[in-house]
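My structure is below; once you've seen it, I'll send some questions.
A protein chain is absent from this complex, but the other protein chains hold their places.
Going in written order, the chains are labelled A and B, and every chain counts its residues from 1.
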Amino acid sequence: MKVEIKVGLKEGITDPEGLNIKKSLKLLSFDNVENVEVKRSYVIEISGKDEKKIREDVDMMCKKLLINPVIHDYEVEMIK
Amino acid sequence: MQSGSIWGDSMDRSEIKVCVLRIEGTNNEDEMYYAFKRLGASPELVHLKDLKDIFDYNCLMIPGGFSAGDYVRAGAIFASRIRARMANDLHKFIDEGWPVGGICNGFQVLVELGVLPGFKRMDYPDACLFLNNSARFECRPTLLKHENKGKCVFTQNIPKGEVMLVPSAHGEGKLLFPREKEKEYFDRLFENDQIVFRYVDKDGKYAGYPWNPNGSAHNIAGICNEAGNVFGMMPHPERSYFDKNNNGISGMKVFESVLKYIEEK
């Protein structure tokens, strides 16, 4: 099974990368750009079919490596 | 740790074994090694795979660089591999008062491990060294003011208030705490004497960019844990050995301090 984990910044954390990209887009005269959020996406292939177990594993992966709870939120999407 | 010194309790400098821990991508280990070697200690470059027992050493240093490419997040992979391999030993090593230091990427690793700021024992990070405000890696000289009143074992030999010129080179150096605990945590750092270095300008004032290269709150460049034996800083004292012309030889005082502490421990 494939699982997509999207890691983004928690609300209220300033995102210098997003701000810089926004600035660059404006410089390229995309004046209508309001906001840029940068997210990192991990697509992970996991063997097994037990969705509940996989979901638990994914949460542990996030906790142990993929996110820093101080700044990050994440969403998980199961892709068949 | 047995004492082999002829003067009784204190250790002989050359017997002090410093573990400079490396994995792929840590790339500041040679200068870290020499920083201790030049002062007469016995550093060793140890690959995490080959580390048998941390208690074979008197000091653990995590050097700078891009451990595991800094993929995922600066220091995250190195931290999770240390945790998987030796979490309990590391906490015991810290509890017994042995010094643990991290420079630059090493500081990021200690934060990711949760041992800095180390308000309580935890197995996940309680702080973050986040992307610089400039959103880019920057290599530039920085001025650091020593702020610690004497708790930090890595700076006990440096007078409070001294300003040192130390090179910085990082993309993620802005210290952040959980938003809901931000004020509490910063207050605790100050109250506990856990602030070690802060970025200043030439007049010794807390100034903004570029004096503070990353936008860290309160201009914080380096902190220690409550006991003072775990220490991390973003700038590189091990790189400032040779710049005599620019008043930059003071980086060695960090290494001198921790060796003195171990000698007297």
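As a working rule, a contact is a pair of C-beta atoms (placed from the backbone, for glycine too) under 8 Å apart; a residue touches a chain by one contact, two chains touch by 3 or more.
Rule of thumb we're sticking to: contacts and distances are computed from a predicted model.
Choosing from "Propanoyl-CoA C-acyltransferase", "Phosphoribosylformylglycinamidine synthase subunit PurL", "Polar amino acid transport system ATP-binding protein" or "4Fe-4S dicluster domain-containing protein", the protein name stored in UniProt for the chain missing from the display reads "Phosphoribosylformylglycinamidine synthase subunit PurL".
One of B:30, B:56, B:187 or B:264 touches the chain omitted from the figure, and that residue is B:30.
In the full complex, the hidden chain is touched by chain B at residues 24-25, 27-28, 30-31, 34-35, 47, 49-50, 64-66, 68-71, 136-143, 165, 167, 169, 202, 210-211, 236, 238-239, 241-246. In the full complex, chain A makes contact with the omitted chain through residues 20, 23-24, 27.
Keep this in mind: only the chains that are shown with their structure count from here on.
The centroid of the Cα atoms in chain A and the matching centroid in chain B are 29 Å apart. The touching residues of chain B, when paired with chain A in their complex, are 72-73, 76-77, 80, 83, 112, 124-128, 130-136, 176-179, 215.
Residues 10, 12-17, 19-20, 63-66, 68-71 of chain A are the ones that touch chain B when the two sit in their complex.
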